[in-house]
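A single protein chain has been removed from this complex, and every other one stays in its place.
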Amino acid sequence: MINKVVSGAKEAIDDVSDGATLMLGGFGLCGIPENCINALVEKGVKDLTCISNNAGVDDFGIGLMLKQRQVKKMISSYVGENAEFERQLLSGELEVDLIPQGTLATRCLAAGYGMPAIFTPAGVGTEVAEGKEIRNFGGKDYLMEYAFDADFAIVKAWKGDTAGNLIFRSTSRNFNPVMAMAGKITIAEVEELVEAGELDPDYIHTPGIYVHRIFQGKDYEKRIEQRTVRKSGV
Amino acid sequence: MINKVVSGAKEAIDDVSDGATLMLGGFGLCGIPENCINALVEKGVKDLTCISNNAGVDDFGIGLMLKQRQVKKMISSYVGENAEFERQLLSGELEVDLIPQGTLATRCLAAGYGMPAIFTPAGVGTEVAEGKEIRNFGGKDYLMEYAFDADFAIVKAWKGDTAGNLIFRSTSRNFNPVMAMAGKITIAEVEELVEAGELDPDYIHTPGIYVHRIFQGKDYEKRIEQRTVRKSGV
Amino acid sequence: MFTKEEIAQRIAQEIKDGYYVNLGIGIPTLVANYIPKGINVVLQSENGLLGMGPFPFEGEEDADLINAGKQTITTLPGSSIFDSAMSFGMMRAQKVDLTILGAMEVSENGDIANWKIPGKMVKGMGGAMDLVASAKNIIVAMQHVNKAGESKLLSKCTLPLTGVKCIKKIVTELAVLDILPEGGFKLLERAPGVSVDFIKQSTAGRLIAEGDIPEMRLD
Partner (left out) sequence: MFTKEEIAQRIAQEIKDGYYVNLGIGIPTLVANYIPKGINVVLQSENGLLGMGPFPFEGEEDADLINAGKQTITTLPGSSIFDSAMSFGMMRAQKVDLTILGAMEVSENGDIANWKIPGKMVKGMGGAMDLVASAKNIIVAMQHVNKAGESKLLSKCTLPLTGVKCIKKIVTELAVLDILPEGGFKLLERAPGVSVDFIKQSTAGRLIAEGDIPEMRLD
């Protein structure tokens, strides 16, 4: 088998060049590809278009790339929690394309499933619909939205194997599997990399055919955005 | 929680009435809802439209319903292996709508994901495209195909829980999860029914929200269509 | 007048046994605390979870297990995890029985605005546009008037819309109202001690108050 295993984040993102379009998995800070983001920051690649549900926080996640002005355009459903982001947006340094979260997910799915466009009711009658084709099916209006076309999808999984198969843990799954399917080149960082054959074929979330490069990441911080707890002993 | 658990196949299909449209999971005889098919045969419900990748064999699976003339129309990608089917088709007793297998699967997915129509290149330039809308995206032609609208989806899973969550085993998964998402009423028969909480949330193939009735089936025959083996001790 | 907690409590009465419910951020989140005993409800979190449980006990937080508000949460027996495409797929396919969300403005024809104030920093619509466009049953939990004393129930929304003709029921600190298919806020219940006249004054859109309007009950 062609070796999909790379040494680490630096090698994995080595050919990401200025102006590339990247998908980055995660919801908030949950399930984000920490190692690859750090490597992209270190590499200093610029003018990126980033497709990601959120934009990180000031000092973590995509926020680190924003701070370095590496991002030309964000395509997200929910941004904020990020002062530098706001500054760049208001000053016109950063383009932002805000789209409904389900539209974001389904445009990834469409790319992964080879469907050039999909129909969704989300955004009909709002500014999101401006300039878009509207079509009525069964008495209800839908927007036609196009599949994403990303150079790289960068995702974070819990476990992966040398064949590129991925398993996600809990709600850190979120956008990761749909983005993994959608990149021309898909890079997966995993908490634990095992030999092909160690994962049960029935429980693989992303089949290896969608994954081009894989490595075992390190030093995961897994920062929690909103630590909410209840008192013990209730 | 509303109780989704029913006593067995008879109760599960009790309100399937003449003229209903049913989806039936399975590929060949692999992963078919044996118990429900037997109950439908016993009930003798008629004029059914069956959406199923295949049509069973003469004396098993959907073939049993065909033998009793319960099926008005089959929507499938591959039929045959079935003499009675052929007789009914050639005599005009049975309508058959043959559609590409990927189109069949994706029209189920569309229903389960609330997408009224999808685009696929399968069938462009062939008789499958007759009367259908063709649309060019990026220089390639696609057919627009509509989401299925089925009264019932009847699927077979390996394990299920009282919340309706399903896990499929090996390639008996096939059409079952996409059909499970696509029925207005989804009925799942499972080899083993467990209490909610016994299945790992990370490894559920069909979330319970899609499943309306569930029961533990019995006496699974799991017939093999093509028993191919190699000699031991090679 | 009702407190936020009481609005949540009143909305909880609309939840039926076996419902799958999506709760938005703010007052809607509080609804989870008032689900009547004996009623079993499965909460959907749009980031990919069915069966959202309470916050974890201190020390048991799991960074991989959060809700749509990015709060650490837990699962419950019968939970399932899925990706974002399936999460919004099940909404779009109307498998979620009830969606409860907040609003900045609602119009008498059921339009809702809750994501953007022009001139202010825009954080994005998140899943709100998908929810309102897809849900078969949406209840809006909101204040009847804003801090400036202006009605948020209008003949026409002034803010950028989140969705059109999608809201059917509103619960505020003053009233429970249905939005009629032909348009108009139909007053169903008054908060205790609040007069129909006061509700009329607080509603900029067309209010329909016919016959005796009972007080809301919270038991």
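Residue numbering begins at 1 within each chain, and the chains themselves are lettered A, B and C in the order written.
Here, a contact is a pair of C-beta atoms (placed from the backbone, for glycine too) under 8 Å apart; a residue touches a chain by one contact, two chains touch by 3 or more.
Predicted, not measured: the structure shown is a model, and the values here were computed from it.
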Practice item. List the shown chains that the missing chain touches in the full complex. Key: A, B
Review point. In the full complex, which of A:161, A:189 or A:225 touches the chain missing from this view?
Key: A:161
Check your understanding: Among B:63, B:123 or B:217, which residue is in contact with the omitted chain in the full complex?
Key -> B:123
Point to revise | Full-complex contact with the absent chain, from A:33, A:112 or A:217 | key: A:112
Practice item. Determine and list the chain A residues touching the chain excluded from the picture. Key: 1-2, 111-115, 161-163, 165, 181, 195-197, 201-202, 204, 207-210
Practice item. May I ask you to list the residues on chain B that touch the chain which is not drawn? Key: 27-31, 53, 76-80, 86, 89-90, 98, 100-106, 108-109, 120-128, 158, 169-178, 205, 222-232
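The rule we apply is simple: only the chains that are shown with their structure count from here on.
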Review point. By mean C-alpha coordinates, which chain is most distant from chain A?
Key: B
**Study point:** Separation of mean Cα positions, chain C and chain B [Å, integer]
**Key:** 36
Review point. Chain A to chain B: how many Å between their CA centres?
Key: 33
Exercise for review: Find every residue in chain C that makes contact with two or more other chains and list them.
Suggested key: 49, 75, 81-82, 85, 88-89, 91-92, 134
Point to revise | Of all residues in chain B, the ones touching two or more other chains | key: 113-115, 201-202
